[in-house]
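I have placed the structure first, in the form of structure tokens, so that the comments after it can refer back to it.
A protein chain is absent from this complex, but the other protein chains hold their places.
Now for chain A:
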Amino acid sequence: MSSRHAPRAGGPAPREPVVARSGVAPETSRFHLGGPGCWTMGPLSRETWAQRLGAFRASPSAFMAGPEGEDLGRDLLNELRSEKLSEQTKVSLLALSLEYPAQLWPDAAAAEAAATSLLDTLVLLPPRPSALRRPLLLAATTALAAGDALGPTSGASRRLLPLLLGLASGRDLGRGFGPASEQRPLQATACECLRELESCKPGLLGGCLGLLRSLLGQEGPVQPLSLLLALALRNTLVIQARARAGLQGLLVAGDMPAAGGPWNWTLAEEADAHLQPQAPSWPAAEEEECGLAVLEPSPEEARELRAAVAQLLDTSYLLTPVAQAQLLWLLGWALRGLRGQPPVLFKPQLVRLLGTAQLTLLHAVLALKAAFGEALFTAQDEALLLRRLTLAAQHPALPLPAHLFYLHCLLNFPENCPLGPTGEETAPLLLGPRLCRGLLPSLLHDPSALLAHLHLLCLLCAEDEEKEEKGQDWCPRHYLGELLAGLRQRAALHGGPRALATLCFQASYLVVHCLATQPTVLTPLTHGLARLYRARPALAPHFVDLLDRVGPELGEPLRTALRQEVVSRPGRDEALRWHLQILSKVADGKAPSATLGFLRAAAAHCTDWGLQQALLQVCRALLRAGVGEGLADLLQALARQLEDPDGRDRARLYYILLAHLAGPKLGVALGPSLAAPALTSSLVAENQGFAAVLMVQEAPAPMRLSVGPRRAAGPVPVLQLQVEVLEPLYSVELRFRVEGQLYAPLGAVHVPCLLPGRPCRPLHLPLQPRRPAPAQLAVRALFATPAGLTCHAHLPPLPVNFADLFLPFPRAPDGDKQGFFEELWDSCLPEGAESRLWCPLGPQGLEALVARHLDPFVVVAQPPTSYHVAIRLPPASRLLLRLEAAQGDGVPVALRTDDWAVLPLAGDYLRGLSAAV
């Protein structure tokens, strides 16, 4: 439930502070002509924010990787102080920062800066009522907790903690903290914030226990203070016990840390070594106990502790049920085993809690039961609790999910004197068949409920084993038989939904799983399943799956029963396909003559390829089982008689194998082939997603992709990709995704086969930019391996550079190249932008530089000093360059474009040219 802001271990390396941005070179911005969506971030309108947030929520990671991602956190913080935005919009901005702190402030430094900014905003709010104070407190807390910035060295922490404590204790903090009417809600919020910080840094409030106790005694908001005190108390107890220290008067010490004075971090630092944050749960194994027994409070301390706990419990009825439950979980497990703290303290609450239908409250009682056992629940109490649980698990006024949860609780009930091994689901001793007769499954239940109740019935039957022979007509086992028969009857319904058949097989599996040793259950089950097959052979895939999953207890007799069921039929049957499928699973060395007789009769009706292959599959199973006599004749006959040459060949092959190989070798030759992927089971196929996971395997990247030489031609930019592989790959499909949605979605590239060492022609990947901007392509490869497995792999992202998008203009009319260029040059203004910059030249000079990088785009050339270059940038932009009057170490470039967004990219590109090889 709780989304603890767990500090990230080894998060990303610190980036530049959020406010820095890569961007516009000074010389280009000088000519910036401005326009509707200008670069400098002025206040954005409500609509722009709505759009932006919509895009972010649609895919936070894609948005953050895109061009706007970097600004979002900074803009958000700035906008909170804008006077143009409504409070409602600001609240939604803050809500975003609560939901995605890790994306917005990805490291401790950014989180610290963000928290500082949020606190500044809070202080600057005018003293009238405002809906922003509460979310600002929550956001600052979230930023510190989620960014792992909370600590004694953090300035924001040093500001936030005293502020929260001041608000929580209801002190007047001055004008900035709103009108009196807001004090109470803020007090509650401050407690919640402190609780979150305490749960991230256990021990943080260890020095304030006395203060919190006195606040709870006064008129503070009960619920937030109770929960905060309970958590701080529990953490303190655990830390002190682990450090083998006493309580040292912590329960009564309780003055407010002086305003501006240092916060006491001692206990929190102590905790770092001993206590990890932990959501309430009860430990599975005894050794995980927190070992509070070592804490030996003095009689006085024990009395104070008892008083604190009693104080919390006495007012607990004022808390919402979910909060009461949290309190009980915390206190119960905090006091377990602590000397001088009798669990009887909880007793007054129990009757009230046992009477309710509230899931959390009953669950909390079970937690107390697990914590204290006999010390809190006598045998009679235990019986009462069990009864309440049993009736809650079947009460008609409660919803099905609650029933199922209570049923689970019954099967894992923390008994005072458990008999069986721990960790196994069993019906509690006190829960006899009579007590749980309302919990038994019925055909009227829906599938999930039926299976859950069936589990209980099976457990009862397992216990009932010894009492069986008493001549009871309607013992649980008898009922189980009737129920399974009913399920089979429904599954046998022709044209009935597949879910009914699935349920019948799931139930059968469950019964075998629980009652594998009981022939009185398994024998009728076997016969019933055989009858079900007779009624509906189309369920053959379910049978095959069941046989794959059950042990020999049911597997052996079921195989025999199904084999007899099939071979006793005439070979001519519309369900022949299913019969053959079953036989290939169950045919073994037993009674081979009947099987062979069936196959001989069936052969005449195997008219299509599929049936013939199924028939041969059965022969194969017989071969593996070592059936020789009679099989040779059948195979010979098939090799002559089958219509399909493929079938004849296979029959002949089997015949030759049978004739020439001894038994053990035959087994190896026909053993499961490693190359062929195993068939997925039909039960698994019920769940498509699961099946997909089974079939496509994740693999390390088996290939290297790189971008080859540019090919500036054609209507759209095309990347030439070069592929190298480390092992043979087949049916390769490369899928590309553009981060930041800068280009239209890219089609996949298919290659039938890639072999190491054999050069592959370059692959062409056409791009359809929506904006002329560089991007990263995320790449995934799907391929088949020589072993027949289908795999997928993530490849390192491919960069698309600005220059990869360049296309030449269609050829200018002969003779008037200069005029053509000038026309383009003039058309850029007034909407576009103009700039001048210095392009450094390497040792090779201007001519070589142009020849290497810009040749396809040159319209007018006067080598070696002057070049006019026109570049088309899809979807609809142009970039024009005049490189004239080169000097020794550089050339001045005049550039124009009709798209202002291109300017910084072009600047970076030109400045980088001399370094590029």
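Quick note on the criterion: contacts are C-beta pairs under 8 Å (C-beta built on N, C-alpha and C of every residue); 3 or more make two chains touch, one makes a residue touch a chain; residues count from 1.
Here, contacts and distances are computed from a predicted model.
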{"item": "Hidden chain of the complex, named as in its UniProt record, picked from \"mannose-1-phosphate guanylyltransferase\", \"RecA family profile 1 domain-containing protein\", \"AP-5 complex subunit mu-1\" or \"Dipeptidase\"", "value": "\"AP-5 complex subunit mu-1\""}
{"item": "Full-complex contact with the absent chain, from A:95, A:451 or A:744", "value": "A:95"}
{"item": "Residue, one of A:399, A:645 or A:700, that touches the chain absent here", "value": "A:399"}
{"item": "Residue touching the undisplayed chain, where the options are A:89, A:103, A:117 or A:142", "value": "A:142"}
{"item": "Omitted-chain contact residue, chosen from A:163, A:319 or A:634", "value": "A:319"}
{"item": "Omitted-chain contact residue, chosen from A:154, A:360, A:595 or A:897", "value": "A:360"}
{"item": "Residue ranges of chain A at the interface with the undisplayed chain", "value": "1-5, 91, 95, 98, 129, 135, 138, 141-142, 180-185, 189, 192, 195-196, 219, 221-223, 276-284, 315, 317-326, 329, 351-352, 354-364, 366-367, 370, 384, 387-388, 390-392, 395-399, 401-402, 405, 408-409, 412-414, 423, 425, 434-435, 437-438, 440, 442-444, 473-474, 479, 482, 486, 489-490, 493, 495-497, 500"}
